[in-house]
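The complex appears here minus one protein chain, its other protein chains still in place.
Letters A and B name the chains as they come in the text, with residue numbers starting at 1 for each one.
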Amino acid sequence: MKITLRIWRQHDREAAGRMVSYGVDGVSPDMSFLEMLDVLNEQLTAAGDDPVAFDNDCREGICGMCSLVINGIAHGPEGLTASCQLYMRHFSDGDTIDIEPWRSPSFPILKDLIVDRSAFDRIIQAGGYISSPTGAAPDAAAMLVPKKDADRAFDAAICIGCGACVAACPNGSAMLFTGAKATHLGALPQGQIERNSRSLAMVNQHDAEGFGGCTEIGECTAVCPVGIPLDMISRLNGDVLSALRHNTT
Amino acid sequence: MPGACEIARPRMLASWLDRAYGRPMGTGNVVGLRSTAVRSSVALHAAMAVSGLIMVLFLLAHMYGNLKIFEGRQAFDGYSGYLREAGEPLLPRTGALWIVRVVLLISVLVHIYAAFTLWHRSRSATAGKGGWRYETTKNRRGVQRSYASFTMRWGGVVVGLFVIYHLLHLSADYIAPGGASPSPYQRVVNGFSIWWVVLSYMIALIALGFHLRHGVWSAFASLGTNSSVARRRVLNLVATFVALLILVGFLIPPLVIFAGWVR
Partner (left out) sequence: MAELFTVGETIRDTKAPAGPIQDQWEARRFGAKLISPANRRSLSVIIVGTGLAGASAAATLGEAGYRVKSFCYQDSPRRAHSIAAQGGINAAKDYRNDGDSIRRLFYDTVKGGDYRSRESNVYRLAEVSSSIIDQCVAQGVPFARDYGGLLDTRSFGGVQVSRTFYARGQTGQQLLLGAYQALERQAAAGTVEVHTRHEMLDLIVIDGKTRGIVVRDMVTGALETHLADAVVLASGGYSNVYHLSTNAVGCNTTATWRAHRKGALFANPCFTQIHPTCIPVSGEHQSKLTLMSESLRNDGRIWVPKEAADGRRPGEIPDGERDYYLERQYPAFGNLVPRDVASRAAKNQCDAGRGAGPGGRGVYLDFADAIARLGRAAIEEKYGNLFDMYHKITDDDPYQVPMRIYPAVHYTMGGLWVDYDLESSIPGLFVIGEANFSDHGANRLGASALMQGLADGYFILPNTISDYFAKNAGTETTDASHPEAVKAVDAVRARITTFLTINGDRSVDSFHQELGSIVWEYCGMERNAEGLQRALGLIRALREEFWTNVKVTGTNEELNQTLERAGRVADFFELAELMCIDALHRLESCGSHFRTESQTDDGEALRDDAAFAYVAAWEFTGDNAPPILRKESLEYHNVELTQRSYK
């Protein structure tokens, strides 16, 4: 296949960026999207040009590092798929594909398609954990967790922290990410003690990072590569409101 | 303990609104968690949800009153009079009405304040471009955004302007297309006999319907009641039902009057 790419090129954080067109020949349908970009970068290197910088690591959809907005959709047209797990068989010969970085003032662009997502780390720092210092744990079997709760916690805990929710949200909100973590820890008996303070601290940090509020549109869930559902935001909302009503912090 | 230390990062996009009303800046200390969270987007959305739902309740009552037009002039004008006398003698004349008016006014102000603050935050969080911040022109409508959710804010503005026009028209009798009258019944009939008045109401009501379709659903979600996939389905049905009920309930009188069945 022959594909035309329009890619956002930006030299560094401060530089202005623009869309630049490239042609890539000999794309195989079995290539992953990132392998197609590898081919482009080999071409660019051979020509002495600067290869396109893009974040990626595990290339199996779990590390959350890859972060491409493909044709205006975070992680591209296939649902439940991270950029690295998108295959060229979903495109056709002669297609023009637009590739851009996540766009959010809270995720500054570092170069080309690479953004700084440390805001997510700071949201976790604010409260996305259960305080359990090493060595202090009781026997694992001492606490029973209903399967339903364990499963719900797991469904929330699979968030890969890629930031597609922010990239897709018309409000630039990171509530799906924050809600998933709050739901994960809040669904478990171990997580109850800090539940109130956790939800308040995470939401405060979320806002301090400059993310917008959630208007329940659901655009985030449509692009989430692991299918975190919208109800996790609502659970966090409920937790925050409950924490505001009950003075336990 | 969560939030035990200062890890906030100063925001570069300063804004007069946030400076004026204060924006949560990091977690501060444990004691400050709640006072900061009161100004969080989550809390503002909850305020918007509660004020919005109060207005929905008012609309349902208002719609019920409107339908009294079918009982004739006397019943309609009598109902209008009753609203002023309700609660007497415990309350002074128009006392109950004023309580409702004050509650509604507060709801409207809270709703608008929350809406503009959140709107502003969402603009800052998208470099002022919202969902259109990508260079590509493909998929500008998003993947699953509904028209209702897409038009919430401008739809809200339309509804707000309409409410002013509506109050001036039928409450204050200040704008009186078709002729002023001390009788509310007559004012309604006079107004809705004119095609462009009916059309303007129709447009506004459709905007309101969309606003309610997404608003009712998101109000419940903002209040934390969307706790599962099944619940989401129920809430969306409720929102559709409420939106349609109010749309149809409010549309019936003007259309029927315009058709000449009530005069």
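As a convention for this text, a contact is a pair of C-beta atoms (placed from the backbone, for glycine too) under 8 Å apart; a residue touches a chain by one contact, two chains touch by 3 or more.
In this text the structure is predicted, and so the values were computed from the model without any measurement.
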Residue touching the undisplayed chain, where the options are A:31, A:203, A:228 or A:241: A:31
Sole contact to the chain not displayed, among A:71, A:85, A:178 or A:197: A:85
Positions on chain A contacted by the hidden chain, ascending: 11-12, 28, 30-32, 34-36, 38-39, 42, 44-46, 48-51, 53, 55-65, 78, 80-81, 85, 87, 89, 110-111, 114, 116-118, 120-121, 124-126, 128-141, 143-147, 150-151, 153-154, 157-158, 160-161, 184-185, 188, 190-191
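The criterion applied here is as follows: only the chains that are shown with their structure count from here on.
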Separation of mean Cα positions, chain B and chain A [Å, integer]: 33
Partner chain B, residues of chain A touching it in the complex: 6, 8, 19, 69, 71-73, 98, 100, 103-106, 119, 122, 125-127, 129, 131, 168-173, 175, 194, 197-198, 200-219, 221-223, 229-231, 233-244, 247, 249
For the chain B and chain A complex, residues of the former touching the latter: 1-3, 7-9, 11-13, 23-27, 30-31, 33-34, 36-38, 40-46, 118, 121-122, 124-127, 130-131, 133-140, 142-146, 149-150, 152, 214, 217-218, 221-229, 231-232
